[in-house]
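Of the protein chains in this complex, one is absent; all others appear in place.
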Amino acid sequence: MIHAGLTHFLVISVALFSLGIYGVITRKNAVMVLMGIELILNSANINFIAFARFGNFGLQGQIIALFIIVLAAAEAAIALAIVLNIYKNLSNINVDEMDSLKD
Amino acid sequence: MHLPYLSLITFLPIVGMIIVLALPKEQGKTMKITTLLITGIQVVLAVFLLSNYNYSLGGIYDQASFQFVEKFRWIDIENFSWIGRIKVDYFLGIDGISTPLVLLTAIVTFIATLSSWNINKSLKGYFALFLLLDTGMMGVFVSLDFFLFYIFWELMLLPMYFLIGIWGGPRREYAAIKFFLYTLLGSIFILIVMIGLYFSTTEPMADGTKAFTFNLLAMMDPNNATATGILSALNPANLRFAAYIALFAGFAIKIPMFPFHTWLPDAHVEAPTPISVILAGVLLKMGTYGILRVSFPIFPEITKQLVWYIALFGMINIIYGAFCAMAQRDFKKLIAYSSVSHMGYVLLGMAALNTMGISGAILQMFNHGTITAMLFLIVGVIYDRAHTREIDGFGGLAVQMPVYTGFVTVAFFAAIGLPGLSGFISEAFVFLGAFGVRLIRVVTIVSTLGIVLGAGYMLWTLQRVYLGKLNEKWSGLKDLNFREYAMFIPLSAIVIFLGVYPSAMLDLMNTSVNSMVQFMQNIQVYYSSINVF
Partner (left out) sequence: MTENLMINIAVIILFLPFLGFVVTLLLGSKIKKIYYFENFVLFLGLAGSIIIAFGKLTSFDATTITSEFTWINLGNTPIMGEIKINLGILIDNISTLMMVVVMLISFLVHIFSIEYMRGDPRYNRYFAYLGLFTFSMSGIVLTHNILMMYIFWELVGVSSYLLIGFWFEKKSAADAGKKAFIVNRIGDIGMFIGILILFTTYHTFTFDDIFQQISQGHLPFDSGFWLTITGLLIFAGAIGKSAQVPLHVWLPDAMEGPTPVSALIHAATMVAAGVYLVVRIFGILTADAMLIIAVIGALSAFIPATIALTQNDIKKVLAYSTVSQLGYMIMALGVGAFKFAFFHLITHAFFKACLFLGSGSVIHAMHHEQDIRNMGGLRKKMPITYYTFLIASVAISGVPLTSGFLSKDGILAGSYAFANLTGHYLFPIVGFFVAMLTAFYMFRLIILTFHGEPRDKEKYEHAHESKFTMAMPLVVLSVLSIFFWYTPNPVNPEDGWVLSDWIKAPQLYTPENTRYEFMVPDEHTNVQPGSEEIMYSETYVEAMHAIHIPAMILSLLIAGLGILLAYLFYQWKRIDVGKLVEKFKGLYNFSFNKWYFDEAYDATAVNGTLGLSRLLGRFDLKIIDGIVNGTAYITKGFSTFIGKFDNVVVDGLVNFMAYLSGFIGLVFRRFQTGKVQTYLVFVLVSVVILLFIFKSF
């Protein structure tokens, strides 16, 4: 059996992160963008836990991972609320049309 | 403690100005009467000062022998950024040098008010500025603090600019701006020297410390000089010589001394008659007064060095002014140049630095003030009636206006220096004083040519305008009216009175002149004894 080392965790984390970024940048649907963000957060979680397991940091990594999970939930709740409101105002959730930041 | 007479006489016109400004626009007559009243009170005050004047006090450098002194701290700022303490005194006082000029200012302004009766363009502004000008002139002659002196000096510049520039003749803007720039240039010189002197003079304060001061009397005392001030005689690298030249130039512009005189003919020609009267009667004296009051006692050692040049410029003024006057075709311009010539006598007399010369110079200031005022009024009378000043266009007016011509004769002969009229004794004193100084004797002899040249251009003018056949064009001209009598009679009376009894004026200034001459002598000895050069 191949011994799963730190590198493997990091690879998965990078892959997840890249997928997340890709999702955030390319998706037009706001919900999909949010899912991309979740992916990014989770890739960070994997990193924390992997470093906590292989590094010499005690429980800090795990604690932060738990913290991030809670945070992700909260973020998702707020973000979905925003998306809902946008939908109410613009009757779609197409990210491309949301450019009021330009003004 | 007496009333602050000097403040009263100085700021009374300001009160008048406020009244004039408060009056509605249509009340032109009231404005005239207000101004006349104010200037009349000024004359009364001046006569009052004269009657209470103590003839035995000298003044000049000694505060105790100044009269009607008012002195208190006006501006006093401690720790003013890097300069330290700034203090300016409100310091007024008169002595034998300024009293005649205060009197002159009061009289000439009063006469000029009378002659302003014909002005009918925006009276409110005119009389307001006129009164402001009055304050400025009076202030210059009574202030003994350089800063205050300078403020008054500048104060009279502005109203003059507008008075020429708004109520003047066709080229008034040009003349006004020329006058303004010229005198402003002079003021800048004075300002620079004033600041230089401020940082070179300290005065002991009540608490024992020493502070910089603008006090003119303190500046005269070499004990007050700081060791390092740029205009302090104690400083080996001082700039006193350059400062003297700058200060002199500043005052010379006002006199006006050749070659700074060209603003004068233009300003006179364009200015309305009363303003010409004031300009020639009072303003020109400020230059020579400044030299006497400021340049001479503060820089005695340099004065001594430059006496010859001062006399030389006096001579040039006399001769050159006379020649230029002879060449003029405009009556008023001719009179203006005659002023240049007559102010040359003042310079020459001052250069003598002895009692007769300086007495003659001050007397000449007073006499020139009254005589030239008359001459400009004469031109004004004729210009009012004929609306031209071309000398060759007249002729034979003596037949048409005999009384007027009588006054003209008095004024012209006074200007020529006919004995029995006031011009003679001052010119004679100037020459007697200047001739007594070996150094400037030759200059004096050349200057006597002015006697003939003066007679030449004056009599020639008298002939061209008043004698000969009456030019039919002017057969409708009327002789003097009551108001014009009121202008000419007091001036003629003064001219004749001082011609017969010059002691009235000479006694007034004698103690001061003597103490000034003595002071200049002593302090020169002092300066040569410290010999820092």
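Note that the chains are named A and B in the order they appear, and that numbering of residues resets to 1 at the start of each chain.
Definition applied: a residue touches a chain if its C-beta (ideal position, glycine included) is under 8 Å from a C-beta of that chain, and two chains touch if they have at least 3 such contacts.
The model shown is predicted, which means the values in this text are computed figures rather than measured ones.
Engineer: Would you list the chains present here that the left-out chain is in contact with?
Structural biologist: Listed by label, the shown chains it touches are A, B.
Engineer: Identify the residue among B:Phe66, B:Tyr244, B:Phe331 or B:Phe431 that touches the chain left out of the display.
Structural biologist: Reading the full complex, the residue touching the unseen chain is B:Phe431.
Engineer: Thinking of the whole complex, not just what is shown, which of B:Leu8, B:Leu50, B:Ile451 or B:Leu477 touches the missing chain?
Structural biologist: B:Ile451
Engineer: Touching residues of chain B against the unshown chain: what are they?
Structural biologist: These residues of chain B touch the chain that is not shown: 178, 181-182, 258-259, 261-263, 320, 323-328, 353-356, 359, 396, 398-399, 413, 418-420, 424-425, 428, 431-432, 435-436, 444-445, 448-449, 451-453, 455-457, 459-460, 462-463, 466-470, 502-503, 506-507, 510, 514, 517-518, 521.
Engineer: Touching the missing chain, which residues of chain A?
Structural biologist: For chain A, the residues touching the absent chain are 21, 24-26, 33, 95-96, 98-103.
Rule of thumb we're sticking to: only the chains that are shown with their structure count from here on.
Engineer: Could you please state the distance in Å, as a whole number, between where the Cα atoms of chain A are centred and where those of chain B are centred?
Structural biologist: 94
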